[in-house]
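Every protein chain except one is present and positioned as in the full complex.
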Amino acid sequence: MTPAAVPPAPVTPASPETGTASPADGAPALHAAALALGDDALVLSHRLGEWAGHAPVLEEEVALANIALDLLGQARVLLSLVDDEDELAYLREERAFRNLQLVEQPNGDFAQTIARQLYFSVYQNLLYGQLADTESPLAPLAAKAGKEVAYHQDHAEQWTIRLGDGTAESHERMERGLDALWRFTGEMFQPVPGLDLDWQALREQWTARVTEVLEKATLGVPEGPQSGAWAAGAGREGLHTESFGRMLAEMQHLHRSHPGASW
Amino acid sequence: MSSSTEWPLWEVFVRSRRGLSHTHAGSLHAPDAEMALRNARDLYTRRNEGVSIWVVPSAEITASSPDEKDSFFEPAADKPYRHPTFYDIPEGVKHL
Partner (left out) sequence: MATAHQPPSTAPHHTAAGAADTAALESAFDAAVAADERIEPRDWMPDAYRATLVRQMAQHAHSEIIGMQPEANWITRAPSLRRKAILMAKVQDEAGHGLYLYSAAETLGASRDDLLDKLHSGRQKYSSIFNYPTLTWADVGAIGWLVDGAAITNQVPLCRCSYGPYARAMVRVCKEESFHQRQGYELLLALSRGTPAQHAMAQDAVDRWWWPSLMMFGPPDAESSHSEQSMTWKIKRHSNDELRQRFVDICVPQAESLGLTLPDPDLRWNDERGHHDFGAIDWSEFWAVLKGNGPCNEQRITQRRRAHEEGAWVREAATAYAAKSAARTAKATKSAKSAKNSEREEATA
């Protein structure tokens, strides 16, 4: 197969005929869902991995790595439902990735990383919560990952509150991080094919929770649109931001330099 | 600018499984109790080592002094009648 040539849209399973792990029913839609959620986890894990050796304090090195490892574990399970995890991670090109643009945004400072964590973990926790209660073959995974994600959300909220209500500098940085990423949040509520969820409720609960946390952190909810002019839902359709290509170049170069090798 | 921003030290106690008491696992730095608990979870239970955690500010622990070792602990050494092996029981007596 030539995974690099997977067309950007619509989402098709990378290789239905070899789909060893794919459940029998509704495979294409299920694959699309697994790919979307798997790519979110894979890409965010990679970004968090970039913190290794750079965290503000040793205790936080350990915390960030824990979150990155949880996410990588989720990604591996989800991608393996679709096809070989490494072929999907290392041999697809940018336009074939289905992750949210939010998770691919560069780390920025610690505040921006925490803002990204807050937006995403609240979303992921709500999404997995709903998914766990469905008949979807992904439900058991959602139930297990839900526990990890609840902790990620707690980590993000604790830090949002401390940075927001800490010093003038941390308040300002946190505000800047939240503002910078706000326009990537609308995309999260675009329905994902294969996930039979109440997206409206998801949006409402997300907004309520984020508002509550930001208030506690003495921060305002960012104003402005939650998506770019032409790009609502773009990440899910294979449209990404410029930094993502560089991220993939770094992630994939070694694997691609040795075609067919095993590691 | 070192010690002005250094977070206080906390002692971490972990219950490794239900039915056992909390045991001292080590220490860490954290700005407050909530973060200390979370840091302890990340650091001392990442290999499934615990089901419950206590954190205590190191400065809040009162310790006996090695200088008082003799007066504290030696008096207990010559009271063997506190131990069951002190007593002679005829052979064959059961459930004692």
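Should a chain be cited, it is by its letter among A and B, assigned in written order, with residues numbered from 1 in that chain.
Keep this in mind: a residue touches a chain if its C-beta (ideal position, glycine included) is under 8 Å from a C-beta of that chain, and two chains touch if they have at least 3 such contacts.
This one's a predicted model, so the numbers in the text were calculated from it and none came from an experiment.
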{"item": "Of A:Thr134, A:Thr167 or A:Ser243, the one touching the omitted chain in the full complex", "value": "A:Thr167"}
{"item": "Candidates A:Ala65, A:Ala143 or A:Leu239 - the one touching the absent chain", "value": "A:Ala65"}
{"item": "Contacts of chain A with the absent chain, listed as residue ranges", "value": "42, 46, 49-50, 52-62, 65-66, 68-69, 72-73, 75-76, 79, 85-86, 89-90, 109-110, 161-163, 165-167, 169-170, 173, 250-251, 253-255, 258, 260-263"}
{"item": "Touch residues of chain B, complete complex, unshown partner", "value": "1-3, 5-7, 9, 11, 26-29, 31-32, 35, 43, 46-47, 58-63, 65-67"}
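Note that in this section only the chains that are shown with their structure count from here on.
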{"item": "Centroid spacing, where centroids are CA-atom means, of chain A and chain B in whole angstrom", "value": "41"}
{"item": "Residues of chain B defined as touching chain A within the complex", "value": "7, 28-31, 34-35, 38-39, 42-43, 46"}
{"item": "Of chain A, residues touching chain B in the complex", "value": "57-59, 62-63, 66, 154-155, 158, 162"}
